[in-house]
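Of the protein chains in this complex, all but one are displayed in their positions.
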Amino acid sequence: MNQPTLLTSQIRDVVFGKDVKVVQPVNLYDCSIGDNCFIGPFVEIQSNAIVGNRTRVQSHSFICDGVTIGEDCFIGHGVMFINDVFSGGGPAGDRNAWKKTIIGNGVSIGSNATLLPVSICDGVVIGAGAVVTKDIQEKGIYAGNPARLLRRL
Amino acid sequence: MNQPTLLTSQIRDVVFGKDVKVVQPVNLYDCSIGDNCFIGPFVEIQSNAIVGNRTRVQSHSFICDGVTIGEDCFIGHGVMFINDVFSGGGPAGDRNAWKKTIIGNGVSIGSNATLLPVSICDGVVIGAGAVVTKDIQEKGIYAGNPARLLRRL
Partner (left out) sequence: MNQPTLLTSQIRDVVFGKDVKVVQPVNLYDCSIGDNCFIGPFVEIQSNAIVGNRTRVQSHSFICDGVTIGEDCFIGHGVMFINDVFSGGGPAGDRNAWKKTIIGNGVSIGSNATLLPVSICDGVVIGAGAVVTKDIQEKGIYAGNPARLLRRL
């Protein structure tokens, strides 16, 4: 009988700001989390991700390598970020092929939303269950699969 | 180096009915769970949520404050409920602005479905991956983003 190598979710090499709250279990490593942030349970945040001050990351969300989230953002439950768009027909063997995501300040992302590698400007609202496939440069509410502007803010 | 405040997922101040099974880890607090319910792993259920008798909540689901689920329901995996629709362009600062969800009896909700604050009548089926944005008052199968009636039952 083969036995697997068992690793355990952990908090490793994370740079925390002041007054951060984390609800375990989580898997956070090599990332930066600003002042007064909240990180809910069952969250994974990977290397090189940056979460700005006063941003809340709710349960079940996944923030991948290459994502920068601004200040005063709200990341709902079950939100998934993506850095590899399988442009060669499958996973990029080389992490240099991973793409970056930049989320501005005061952005609110609804639960179960999915974000391809994009830039989103300040103050945008992404509806629950939306799939964001393109950059968003105008403040407004976006929803659907693929996400489209519902109304300006 | 700042250290975060570490909290841990738990079962706190939950009113359980008879013969409930819970698969840990879960984060359940200040909520009510009826007789003969099943709660799978990696589930979060918040304050003031009510889960009716014989309802099953599968892994990875999130039930928020203000949700009432009837009896004999099936909540699939990765189902997310929502109480704050960011109507002011971001999270409501005041929980009095949160909206309620009422799920009837015998409702089945497919995996990865997302439910905005709505009322759903008895016996409805919500397809996997659906995003429910409006009340449902007719028994049937609903799917898509936004969810639409596929066929009556």
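Order of writing sets the labels: A and B. Residues in every chain begin at 1.
One rule holds for everything that comes next: a contact is a pair of C-beta atoms (placed from the backbone, for glycine too) under 8 Å apart; a residue touches a chain by one contact, two chains touch by 3 or more.
Treat the numbers as computed from the prediction; the structure is a model and nothing was measured.
Undergrad: Which of B:T5, B:Q24, B:S87 or B:Q137 sits in contact with the chain that's absent?
TA: That would be B:Q24, which touches the missing chain.
Undergrad: For the chain not shown, which residue from A:S9, A:N105 or A:S119 touches it across the whole complex?
TA: With A:S9, A:N105 or A:S119 as choices, the missing chain is touched by A:S9.
Undergrad: Could I get the residues of chain A that touch the absent chain, sorted low to high?
TA: 1-9, 25, 27, 42, 44, 60, 62, 78, 80-82, 86, 89-91, 112, 114, 116, 131, 145-146
Undergrad: If you put the missing chain back, which residues of chain B would it touch?
TA: Where chain B meets the chain not shown: residues 11, 15-25, 33, 39-42, 56, 59-60, 74, 76-78, 106, 108, 110-112, 123, 125, 127-129, 141, 143-145, 153.
One rule holds for everything that comes next: only the chains that are shown with their structure count from here on.
Undergrad: How many angstrom lie between the CA centroids of chain A and chain B, rounded to a whole number?
TA: Those two chain centres are 22 Å apart.
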